[in-house]
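For this view, one protein chain was removed and the others were kept in their places.
Our next item is chain A:
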Amino acid sequence: MSAALTGLRPEAAHRPRTRLRAVPTWLLIAPALLYMGVVFLLPLANTAWVSFSDPMPGLHNYIEVLTTPAYLRIYRNTTLMALLVTGICIVMAYPLALYIARAGGAVGAVLLAATGLSFWISFLVRTYAWTVILGSRGPVSQVARWMGYDPPPVLLFTSAASIIGMTHILLPFMVLSIYVVLARIDPVLLRAASGLGATRGQTFRQVVLPLSMPGIISGSLLVFVFCLGFYVTPALIGSPRDLMVASLIATQIEDLLAFGTASAMAMLLLGATLLMLAVYDRALGLANLMK
C-alpha cells in the first residue's frame, strides 16, 4: 500500500492485517506428489520388486513369460487387437472430426458435445449394453436370422466383440484428438491451396492430412496404449480363448496366485507402453501433446 494512501487512513495502517505470504511452490504441489507417490509409485516399485524376487530372486519370472509360447501368443494377440482397434478408430474418427471442424457453429458444437457425452456414461454400463446387443437374442442376431442365417452367428464372447466394444469406448478419444488439430488449421490455407490450383482432393492430401498428422498420432497413441492394458471390456464380452494381457495377469493372480509371473507380465506391458511413448517422442515430441 502506498504511503499516500496509508497517510489518508492512519487507522488502517496500524491495524494488523493478515496477508497471504508467498507459499513455496513445493508446498502447493506436495499433496499431489505425496498422493501419487503413495498410490502409484510405491505399488509400482513393489510390483517391480516382486517380479524379480517372487518366489525366489532372479530373472526366472521374465524368462518364463518370454519363453512360454502361450504367453507370447497372448502378447502378440493383444498387440494385434490394439493395432486393429487403433486402425478402425482412425478410419471412423477422421471423417467425423473433419466434419465437426468444418461445420463449426451450432452443428459443430452439438456434434462435439455428443462425442464428449459418451465420457459421462460409465464404460462398464456401455460394455454391458454390448452383451445385450451382441447376445444370442440381441438385435444383431435377429437381423442375421431374418436375413436367412440359421442358426445366426453370435458375436458375444468372441474377439470381434472385444474389438467392437473397445472401438466404441475409445473412438471419442480419437475424434477429439484429431478434431483439436483440425480446428487449429487456418482456413485461409485451404483457400490458398485452392487459389494456387489444387483440387479438393489435392488440398486434402497435401495440406489438411499432413497438418493433421500430429492429431492422428497422438490419438493413435492414446487408443493403442489404452487397448494394450484394456481389461474390463475384453473380459466381459471377449473370447475366453483369446485372452488379452490384462486378463492373463488377472488369471495369474486370482486363479494361480503366481504373483511373480503376474508382476513380470505387468512390467513387460509397462515396458511396451513406455516404448511406444519413446517412439512417439522421437517422432513428434511429447511436449507437443501438452499444447
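By definition in this document, a contact is a pair of C-beta atoms (placed from the backbone, for glycine too) under 8 Å apart; a residue touches a chain by one contact, two chains touch by 3 or more; residues count from 1.
One rule holds in what follows: contacts and distances are computed from a predicted model.
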Per UniProt, the name of the complex member that is left out, chosen from "Glycolate oxidase subunit GlcE", "ABC transporter ATP-binding protein", "[NiFe] hydrogenase diaphorase moiety small subunit" or "Phosphoribosylformylglycinamidine synthase subunit PurQ" = "ABC transporter ATP-binding protein"
Query = Which one, A:A160, A:V207 or A:L284, makes contact with the chain that was left out?
reply = A:V207
Task = Please give every residue of chain A in contact with the chain that is not shown.
result = 186, 188-189, 191-199, 202, 206-207, 210-211
